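For this depiction, one protein chain was excluded, whereas all remaining protein chains were kept in their positions.
Letters A, B and C mark the chains as written, and numbering starts fresh at 1 in each.
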Amino acid sequence: MDVLRNKARDLLAQGQVQVVIGYEAGTSGARRPSFARSEADAARLMWDADCVGNLAGYLTRPEIKKMGKAAIVANAATLRALLQLTAEHQLAEGAVLALVVTEEGAVLELSNAQAVTEQVATLPSSLSAADREKLERLMALSREERRAFWEQELQRCVKCYACRSSCPMCYCGSCTMDCNRPQWVPVASHELGNLEYHTVRAMHLAGRCVQCGECGRACPVGIPIHLLTCYAEESVRRQFGQPAGTSATLNYALGNFRPDDQESFIR
Amino acid sequence: MADDVFEPKITAFVCNWCTYAGADLTGTSRLKYQSNVRIIRLPCTGRVDFMLIQKAFARGSDGVIVSGCHPNDCHYTSGNYHARRRWMVFNDLMEFMGLDMRRITFSWVSAAEGAKWATLVNEVTDHLRELGPYTEYQRLLNAGVA
Amino acid sequence: MTSTFKLSASALETLFAALSTGGWRILGPTETDGRVEVREVKNPSQVASQYLQSTLSAKEVAFPKVERLLSYKMTPGQVELQDHDPELQPTVLFGARPCEAAGFGVLDKVFNWDSRDKLFSARLRQLTVIGLSCTQADDACFCTSVGGGPGSTRGSDLLLTPLPKGGYLAEVLTAKGEALQALVPAVFEPAEGVDKEALLAKVEPVFDRAELTAKLPGLFASELWAEQSLRCLGCGACAFVCPTCACFDIQEEADTKQGQRLRLWDSCGLRQFTLHASGHNPRNVQAERWRQRVYHKFSYFPQRFGEAMCVGCGKCTRACPVDMNLKEHLTQASGA
Partner (left out) sequence: MSRLGVFVCHCGENIGATVDVTEVAERCKHMSGVAHAEDYKYLCSNPGQNKIKQAIQEHQLDGVVVAACSPRMHEPTFRRAVSDAGLNAYMCEVANLREHCSWVHQKADSTTEKAVDLVRLQVEKVKRNKPLDTIQVPITRSALVIGGGIAGIQAALDIADSGHKVILVERSPALGGHMAQLSETFPTLDCSQCILTPRMVDVSRHPNITLLTYSEVEHVDGFIGNFKVAIRKRARMIDEELCTGCGECLQKCPTKNVIDSFNEGLSMRRAIYVPFAQAVPNIPVIDTEHCRRYQKKKCDRCAKACPTKAIKFDQKDEILNVEVGAIVVATGYQVMSTDRFPEYGYGTYPDVITGLQFERYASASGPTQGVIKRPSDGKEPETVVFLACSGSRDAAKGVKYCSKICCMYTAKHAMLLKHKNHNAKAYVFYMDIRAAGKNYDEFVRRAIEEDGVKYIRGRVSRIYEEDGKLIVKGADTLLGGEPVQIKADMVVLASAALPNHGQGELAQKLHVGTDPYGFVAEAHPKLRPVETTSAGIFLAGACQSPRDIPETVGQASAAAAKVTALLSRSHLAREPLVAEVNRRPAPEYSTCTGCLLCETACPYQAIGHEDIKDRNGNVLKTLAKINPGLCQGCGTCVSLCRTKAIDLHGYSNEQVFAEIMSL
């Protein structure tokens, strides 16, 4: 942890970056995002197994962009999101310095997309074992049981958009949900509005989701909505073999095709 | 239509160049099919946003048909290939969310397949009539409003 | 009019049974998979036993997240308009924490400060609140800093305080409370010499609300709000779980033949809340939106109604994905 704090302090002191985005101790015992802009701030930074949040979403915020060049303390999910954001032209190549704390406690500086890409290639699958198991358990249910499950869960949604706000890939300034000419998806958080919202979100993340699970963690009422985007992404990987968050070059599965894409349902 | 027979409401999204023209050919050939379907003409299946399908159900459709040019025959060379990928994911996701995919029919109907269109519409209509109203979805329309 | 009684552990069963027989709907906190939610219950066993707070507030009972205001049908040449007049059942909200119960009073001020909000008032009229004092609290709680307390009677018609050996201390506070008592008078046993304070959780005040209110106008231009809100995601979680947040949006859902007008929860934390059709947004950055939230609750509202638009329940803090801790931030502002 000291290595990280020292590194952050040095980067800030030498003016290499103007902000280090990382984690600090939160009031509830968990970790929360932290923005170190001075050497003193750097002492607040933390690194441990509880640093699970995906911080990449902050990189596309105007408030943060205004600060200047950023370094970001990056866990696996953050690294993947960095790549995907670069691929989607939201971050300029080399605009962000990723700081990765190794198991040995050393701090790696990944200054360009290639370095991040190589680091990501060494990581295990982006879908956590727990989430994979949940997906499998749901798929083992009958269609009606799955319907009942999602109906129960989604009716609890209050459309606070914590899922959207916490998602690094939901950087759109004007979401489909905000489009009112026409009003594609009802604003209301009634059952239809909720079903449509979460379907749209999952579809829009298919081929783009880095499976960090941030949306599920963010949900105040505890709906496991990340399972929807994770599933959509798994579907893309399974059918087209194009995983999101592995390359800084755009390879959007739904913006491409192969003439021999195999489906089984078109009559 | 007899009162006691359920008449499904069917919305069809078709491309202008193949299926719309194919349905025109059905007409020119004077082939008959059941009148439950309402066709919405779009330039290409590539234009079929999955949200259109969603909205059709939100409007109380009991079934939706999406149809365009066969692979390799797209007027725009590849719009249907893009559409196909999108449907492959949409289909899969809808399964995962437990939605009734028997309600959606994807098909390729060319401008020359007037007969196929008639058969398709008749089969879909009969099937939906068997399935009955899509209450599972229609229940949602006013659920959650106090 | 307070009169204090004792209820035995089994008295609730009798009360619930009488309520059911009398055609009442009973809502209470239930727990499934670790999630505490207010739902309809039939008997006390369904009520969550050890819980700090429900995630969402109970405000839904009077101010639902989606509520129909009116509907209309169009036929050739005419429009048939229909006011929404929900059939309301007399309802008991059981187990509301004192902070939540106090929330209804705040909402009432918003909805009824001049013309009375028909739907809200109708729902509130049907509502009887059985409060449940807190015997535990967590770091997010700060009721005592905003004029409340773990055993506050504000907003409750009947307040129960759990007794260490089972049963409750029951304070009948209002006419609605008396009506409950009248349903099952036998279970209300006399109580004497119970030190209620000793039974309650300890929540130390951390700031002086009146001082804060006095201070805020001077802090409007402070960097504090930008600093605090850096990590704020700009979602509506805090507002939607809040027992006092009353902002709503009105949406029309219509087609060529019919339509309905809905009232929906909204939040000043969302970018779209103040977005003008021109594209201009008077609260263009999150700092301004966060400041608005704080100022509405602790400056503008108190100036107008003499109390904070906050009951110190801490739900917002618990719901926040990035630990925007209201108590921490208010303490900071007080000390600034």
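Throughout what follows, contacts are C-beta pairs under 8 Å (C-beta built on N, C-alpha and C of every residue); 3 or more make two chains touch, one makes a residue touch a chain.
Predicted model only: the values in this text are computed from it and were never measured.
Within the complete assembly, C:Met74 is the residue of C:Val36, C:Leu52 or C:Met74 that touches the hidden chain. Contact with the chain that does not appear here is found for just one residue of B:Thr11, B:Ser67 or B:Asn91, B:Thr11. Chain B meets the missing chain through residues 1, 7, 9, 11, 16, 20-21, 23-28, 30-35, 38-44, 46-50, 52, 55-56, 59-61, 72, 74-79, 82-83, 86, 118.
Hidden from this view is one chain, which touches chain A at 88-90, 171-176, 179, 181-182, 184, 204, 250, 252, 254-256. Residues of chain C in contact with the chain left out of this view: 74, 76-77, 255-256, 278-280, 284.
Methods note: only the chains that are shown with their structure count from here on.
Each step here moves to a touching chain, and the least such steps from chain B to chain C number 1.
Centroid distances built from C-alpha atoms place B farthest away from chain C. Chain B and chain C have Cα centroids lying 46 Å from one another. Residue positions of chain B with contacts to 2 or more other chains are 144-145. In chain A, 188-190, 193 are the positions where the chain touches two or more neighbouring chains simultaneously. Note for the complex: chain C touches chain A at residues 33-35, 37, 55-56, 65-66, 139-140, 226, 230-231, 233-237, 239-241, 249, 251, 253, 262, 264-265, 267, 270, 272, 285-287, 317-323, 325, 327-328. Chain B makes touch with chain A in their complex at residues 50-51, 54-55, 58, 71-72, 78, 81-82, 84-101, 105-108, 120, 136, 140-145.
Chain B contributes residues 59, 144-146 to its touches with chain C in the complex.
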